[in-house]
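Here it is: the structure, laid out below.
A single protein chain has been omitted; all remaining protein chains appear in their positions.
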Amino acid sequence: MTEKQPLLSLQGIKKHFPVGSGLFGQKSNSVKAVDGVSLDIYPGQTVGLVGESGCGKSTIGRMVVGLTEPTAGEIYFEGRKLSEYKSKKAMGKNLQMIFQDSYSSLNPRMTVADIIAEPLVLHKVGTHKERGKRVDELLERVGLAAYHGSRYPIEFSGGQRQRIGIARSLALQPKLIVCDEPVSALDVSIQAQILNLLKEIQKDLGLSYLFIAHGIQVVKHISDQIAVMYLGKIAEFAGKEELFANPHHPYTKALLAAVPLPDPKLRDRERILLKGDLPSPANPPAGCRFHTRCPVAMEKCKVTDPALIPTSQDSRTACLLYDMSIV
Amino acid sequence: MKTETPLLEVNHLKTYIPTSKGEIKPVDDVSFTIAKGEIVALVGESGSGKSVSSLSIMRLNAGAIKYRPDSSILFAGRDLLKLKEKELRKIRGNDIAMIFQDPMSALNPVHPIGRQIAEAILLHKKVSPKEAQKTALELLNKVGIPDAQRRLKDYPHQLSGGMRQRAMIAIALACNPKLLIADEPTTALDVTIQSQILNLLRDLQKEFGISILLITHDLGVVAETADRVLVMYCGKIVEEGNVEDIFAHPRHPYTKGLMVSIPSLSGPSKETLDAIPGVVPNPLELPTGCNFVTRCGSAMAKCHEVAPELEQHPSGNRVSCWLHTSGKGDDEDDREATALVTPGH
Amino acid sequence: MFLKFMLRRFLYVIPMLFITTLVVFSLILLIPGDPVLAILGENATYEKVAELRQQLGLDQPVIMQYIHWLNNAVHGDLGRSLFTGQLVGHAIQQHLAITIQLVAVGMTFAIAGGMFFAITSIYFPKSWMDYAARFLGTLGTAVPNFLCAMILIIIFSLNLNWLPATGFISITDGAGSFLKHILLPGFSLSLAGIAVITRQLRSSLMETMDAEYIRTAYAKGAGRYRAIFKHGLQNAMLPVVTTIGLLMGTMLGATVVVENIFAIPGMGQLVINAIGQRDFTVVQGVVLVMIVMVVVINFLTDIVYALLDPRIEY
Amino acid sequence: MSFKTIFKRLRAERLAFASFIFLVMLVSVALLAPHIQPYDPFKQDLTKVMQLPSAEHWLGTDGLGCDVLSKMLMGSQTAIKSALFAIMIPLLVGVPLGVLSGYFGGVIDDVFMRIVDAIIAIPALILALGITSALGVNLWNAMMAIGIVFTPKFARLARGQTLQVRLEPYVEAAKISGAGFVWIMFRHILPNISPPIVVQASFNLSMAILTETTLSFLGMGAQPPDVSWGNLIQQGYSLIYINPWMIVYPGIAIMLTILAGNFLGDGLRVALDPKQQKIV
Partner (left out) sequence: QSGSTKTPDTPPTANPASESPGTPQHGGSLTVAYVADVTNFDPIKGTTGNDHALLWPLYDTLVKFTPDMKPVPGLAESWEFPDNTTILLHLREGVKFSDGSPFNAEAVKFNIDRVNSTDSQISDLKNIQSVEVVDDKTVKLQLSQPDSSIILALSDRGGMMISPTAVKTHGADYSLHPVGAGPFIVTSHIPNGEIGYEANQNYWQKGLPYLDKLTVKVIPDANSQINALKTGQVDFLANVQPQMVATLKADANIVLSPTNTLALNMIYLRTDAPPFNDKAARLAVLYGINRQQLIDAINFGQGTVAVQPFPKDYWAHDDSINIPYDPEKSKQLLKDAGLSNVSFTLTTYPIEWWTRLANGIKGQLEEVGITVTIKTLEPNAAVQSFLGDKETNALTGNWSGRPDPQMTIASLYGKDSYYNPGKATTPELESLIKEAAATTDQNQRSGLYKKIVNTSVVENAFSIPTFSQPMTAAMNKKIQGFEPNLLGKAIFSSLWVEQK
């Protein structure tokens, strides 16, 4: 790892959503959407976040950009606590987000130029004219033409809308962009275009991404490090090559095995089939959260919740198989 | 090609939809067959007409749909497009069954799933509701839902996504259909669940010899599941062939493009992906000539003028591309493309 | 669990009743025209007015009057009419049964009619019945109910002489004559309701019939009839159930007009009379009872909703 | 969506467009009323009351010998002015309250919504009667009462819509960029919740006219010398055995206007629904 100071550092963050209601509407239970996650992102790096639906990926992203307050833990940005920022405004300059649903992330009643200019207006950047110029630049940067600015989102295809969303997120020249499944809704051919664009932009501007996705191929393509999440916790965190070459956590292994490969010759390869579904985050299993589905679960997994421990130079895993301290 | 008569034979299917802005042709002259016990995959981008084709088989398309009169869909010798609604009803759910992409919305939210499975049985078999419930229980067990007895009384919202899709499959299997049409059955599911469901489908196919028309846009799913592949683009089939063949030697530029635009899981990742440029044309403003011409890297003048026919390629595949009209070999391109897909092997 | 749900829903009703009664109470006190002057008429001397005001408690601060009234109301005492001296509770009892019968019939017509037209319209799309149902769904909301009542009377009473033009016979005094008397007012009362339910149910059914589970039903081999009645209707009824609760308030309000035209001695007549006379105790009492009825109906619709929709957690 | 597209899409809805044309005509008639009415609508002639239609008075005369046609024209002006007035109240009061309530949630929301529920529980006509008698019997007070009665409905609608819109990613994107409530409300929420509110307003414009008619019938609406269709109907009702036509004209005018308002509302619902749009 680099000695540099991380750009973003999550330290033991939790997010519990109160749910359900007692007789008088009092909250009786909570969904432990994120339950103690620590993660660092370094400048110019991309950290991928994968995991099954509902495991808390988006919640982390939203906490990073300040859309949700963590229940516990701290987020540091450039060494400063996010909670110390006076306003969202100050954060918004450095932290931006790209959303999954390219349609609903653009206000259908605003022109594309207005949408892209919005962050600039909010931060009182430049004059009206200058902003206009910047919008044109941004549009071109993402592969659209300046004349597209006067149109409405409805007039664009999904991929084009995603480009507009990217242009908007770039407007304030942020240092980190949270990409919450930016390509899941797109066709493969378009997906590739957007992934290329994101990479290009990173190269040009040197920014960092927190890249959230289900699709492990996509994450692999774009990330430097990858965090595999399971039920509100990080199961394994590793450098990309390391993770694929040598996965440690049984969940990571199962996940990789489950991805269908576009090669019919590999169809009969051996693979680990996980039983059952993801348990509800409202009452996660005791001990290791994965033990209910883990093909190699041990007795102690039912009681001990494993910590994230280094398994190799570049990776850490939360699994008792690798934790020698617990017998 | 198989010599025995296929289970399903779709001939020149043309499904047109009149809209206020003009007629769109989501399915325009599509022909294919499905043999008994075969899994055929239909792949293509969003909007290419996969769902409309599959719905046309059972004539379930919504709205003011027109099937052109020269189309025919022969199932066990009968033209489904010409059947009376009443006769068709006897086939739906009985000989041909369907499962859909989003099992949440495809299940009636106000009925317990037991009732929904039993209904499929009661509609076709003269059995008592009690027996139907019993069969439903067996089906739930068969599709691998644990604690099936209790689940019978559960409502869809009480099940997880994977279980819902299993319940959908149970409904589809209720009357031992000969053909199962699965329209993106795993798109809404997580990969770990997806592999469970795909496994289940494969097992069912093996056990009962059901034919499956599997609609998907995930080439990985195709590679892992299908026997034969149909690639659709803008309402037409652009390439058809054996699964190994297609993946080893994609011939149509679109098929090739699809294969290279997926990031590969094995081996080192490339800096940039070879994306197909441009976007799918608006169905109301299809280009003249080949539909793919606007995005094709090897488009020729001819491509802009005349649409190619789907022709038999010497390899056995059928391709609809001027690059591959009879006699013209082009194995160099093929090798290059294939290499991109599976560099590690 | 279900009992707990009901209890929770019920507890929620209490603050609502409290606010409602406060609104009604203050509103009534805002109404100009001193009831004391009206009661005393030509004999209104200064002393007499003051005396009567005190006697009626009208000299106290409004909030005290409210608290006093509320306290009594909770104990079932709604006071006495300022004019007739009759116990308000008693007066309401006499009128309530009539209005309940009227509204029940109106509601039945509205629901039955609305469902009939909506389903017909969906079952036979683009047929004349569809257009008729759609037209009715709009027309019904466009005809003031007194006009409707008048037209009905002109046709069925004055010209055909089939049904009586005025009056009311309680169902306990003979179902036949009850029906004869209630048909016209019941229909006039329900016209807007029929229209509203037709519209609502039709659009909700239309949406439902596009749902994927309907396609699933067809894919199973179900026919139209089954798709609509077994699968579509229950889902489509859900939003309508809420509407039905709201309709109740509209209908209770409309009894003011309908009861007037058909000379039916119900709550509507009672309240409009009392408003005219500034008989505050009666107005307060009647409005309170009407609100309680609406609230109870809404409570029941919530319960029905929860029963119809298994997704509601209780 | 620009007005042009909305207009284009509305034109595709035939009935709605016809209604739109009708309403435009009605508004023109209302605006032109002072110039096109054949007589001064207030000019009484007690020697010629309740006359049947004639060449001189196309629709006859009313109970004071005024020209009914002129009064009808005048009434169209009143109908439009008063209905707009009535609808302004929920739009200016109910909608902002609903937006606030939906956006901030929590205690404000609880309190607002309890009040809204409570007011909705009061039978509307009775509430309107109460407010009118509290404010005094005349047209504007009646319309104000109607406006007040409509307000909770709009508040509820606006709240529900806001609840949805405030979670839309585009609102979150604005929040990330540092937008405050006021910005979000005016740039994002109001424009996006306006279609259902416009639709509702379109229905309620006609509801306002209808309710005024009912209030007039009960003697709590517009009072002569103010001219409204409602009080023409009231007069027509009370003099129906002298000249039944007197109730027919305002009756038809009201019904057509309401029908048009409802059809237009239906059409707008479709025209303003972005779901119905396709990528071009």
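We call the chains A, B, C and D, going by the order they appear; numbering starts again at 1 in every chain.
Everything that follows uses one rule, which is that a contact is a pair of C-beta atoms (placed from the backbone, for glycine too) under 8 Å apart; a residue touches a chain by one contact, two chains touch by 3 or more.
Model, not experiment: these values are computed from the prediction.
A.B. asks: Can you pull out the displayed chains that the omitted chain is in contact with?
C.D. replies: By the stated touch criterion, the chain not on view contacts C, D.
A.B. asks: Determine which one of D:Gln200, D:Gln234 or D:Thr257 touches the chain that has been left out.
C.D. replies: In the full complex, the listed residue that touches the missing chain is D:Gln234.
A.B. asks: Out of C:Leu136, C:Met150 or C:Ala195, which residue would touch the omitted chain in the full complex?
C.D. replies: Per the contact definition at the top, the residue touching the missing chain is C:Met150.
A.B. asks: By the contact criterion defined above, which parts of subunit D meet the unshown chain? Give residue numbers in ascending order.
C.D. replies: 44, 46-47, 49, 63-65, 133, 136-138, 219-220, 223-225, 231, 234-235, 237-242
A.B. asks: Kindly note down the residues of subunit C that lie in touch with the hidden chain.
C.D. replies: The missing chain touches subunit C at positions 32-35, 37-44, 48, 51, 83-86, 91, 94-95, 98, 150, 153, 157-158, 161, 164-168, 260-265, 269-270, 273, 276-278.
In this text, only the chains that are shown with their structure count from here on.
A.B. asks: Please find the path from subunit A to subunit D through touching chains that uses the fewest steps, and give that number.
C.D. replies: 1
A.B. asks: Counting C-beta pairs in contact, does B-C beat C-D or the other way around?
C.D. replies: Comparing B-C with C-D, the pair joined by more C-beta contacts is C-D.
A.B. asks: Taking the mean of the CA coordinates per chain, how far is subunit C from subunit D in Å?
C.D. replies: 23
A.B. asks: Spell out the residues on subunit D that touch subunit A in their complex, using ranges where they run on.
C.D. replies: Its residues touching subunit A are 1-2, 168-170, 172-179, 183, 187-188, 191-192, 274, 277, 279-280.
A.B. asks: Any idea which subunit C residues touch subunit D in the complex?
C.D. replies: Touching subunit D from subunit C are residues 15-20, 23-24, 27-28, 30-32, 138-139, 141-147, 150, 246, 249-250, 252-254, 256-257, 260, 271-272, 275, 283, 287, 290-291, 294-295, 298.
A.B. asks: Please output the residues of subunit C touching subunit B within their complex, sorted ascending.
C.D. replies: Subunit C residues touching subunit B: 210-213, 215-223, 226, 230-231, 234-235, 308-311.
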